[in-house]
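Here the complex is missing one protein chain, while the rest keep their positions.
So, chain A:
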Amino acid sequence: MPIYFLRRVLAAIPVMLVVAVFVFLLLRLTPGDPAAILAGDMATPEQLDRIRETLGLNDPLLVQFFRWIGALLQGDFGTSLISNKPVIDLVADRMWPTIWIAIITLSLSVIIAVPMGVLAAWKQGSWVDHLVMTFSVLGFSVPVFVIGYLLIKLFAIDLRWLPVQGYKAPSKDLAGFAARAVLPALTLASIYIALIARMTRASLLDVLNEDYVRTARAKGLTEARVLFRHALRNAAVPVMTVIGTGFALLISGVVVTESVYNIPGLGRLTVDSIFARDYPVIQALILLTSGVYVLVNLLIDLSYSLLDPRIRY
């Protein structure tokens, strides 16, 4: 296992390098000029050129690329062209709201969706199954902003139980954090509950037809033990894949939800940086996202062997 782990980590290096080159070139080939947004509407061409020179945007692409990669290898992600702040500080500020919302969303989703999926599989064809499947279809089909606005209308505007928007760091105000995290997490969870419940049901239905489940039942084990001890563990491999990729997706930014609930997360930072052509920030965010995907995929693969002893690395 450690050798496998090391091999996978080493394999990630060329992947990240390709991503770095691709992102760098893509951004430079996209129309747009950070100097123009920095200078505003009234800047003359001469003033724009002076700003470009100061920002190093007039240098040849190769010089710019190696300057960036050189700094990156020393752990320096650069400075935002627009706000003049270190990129690492900008990303660190915005990372925690996104991570917290992702953790709460997925926890909520797993807690609700796995029992729903198990129940639907166990009672296949019954009204319970139909109810779960209807909910899943709805969860997939209704856009998140619609769910978001409906939840805000009900819980924030009409009942006044929760705030409409915002984010507070849990370290500073735990109650404020909790109050503001509930609605965005519920909104996002609506998709993941649908996805995980559906996946759990499908995977469990496959397993429930296996011989060893029939044997377990024949041994006289309780239905709960058969379901949760024998069937669910074996059905968990594809469910883990969904949860893992879901986490990576949530980390890479949920722009609409972050906008509807005014959460200063990575999604909004990404969109703002793209609109401003803030190259160092976009490059750092895409590298970070790629890193998260590589890491999450590795963790998913490693989790397979824990869930299913037949899988060995």
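Going forward, a contact is a pair of C-beta atoms (placed from the backbone, for glycine too) under 8 Å apart; a residue touches a chain by one contact, two chains touch by 3 or more; residues count from 1.
Heads up, the rule we're going with is that contacts and distances are computed from a predicted model.
Novice: Unshown chain, UniProt name, "ABC transporter substrate-binding protein", "NADH-quinone oxidoreductase subunit E", "Cytochrome ubiquinol oxidase subunit I" or "Phosphonate C-P lyase system protein PhnH"?
Specialist: Hidden chain identified via UniProt as "ABC transporter substrate-binding protein".
Novice: Tell me which of A:F22, A:F66, A:F140 or A:W161 is the one touching the absent chain.
Specialist: With A:F22, A:F66, A:F140 or A:W161 as choices, the missing chain is touched by A:W161.
Novice: For a quick check of understanding: of A:L174, A:A224 or A:L299, which residue touches the chain that isn't displayed?
Specialist: A:L174
Novice: Check the options A:I37, A:L72 or A:M240 and report the residue that touches the missing chain.
Specialist: Checking each option in A:I37, A:L72 or A:M240, the one touching the absent chain turns out to be A:I37.
Novice: Given the full complex, what residues of chain A touch the hidden partner chain?
Specialist: Residues of chain A in touch with the missing chain: 31-33, 36-45, 47-48, 50-51, 53-54, 80, 82-85, 90, 93-94, 149, 152, 156-157, 160-166, 168, 173-176, 178-179, 259-262, 264, 268-269, 272, 275-277.
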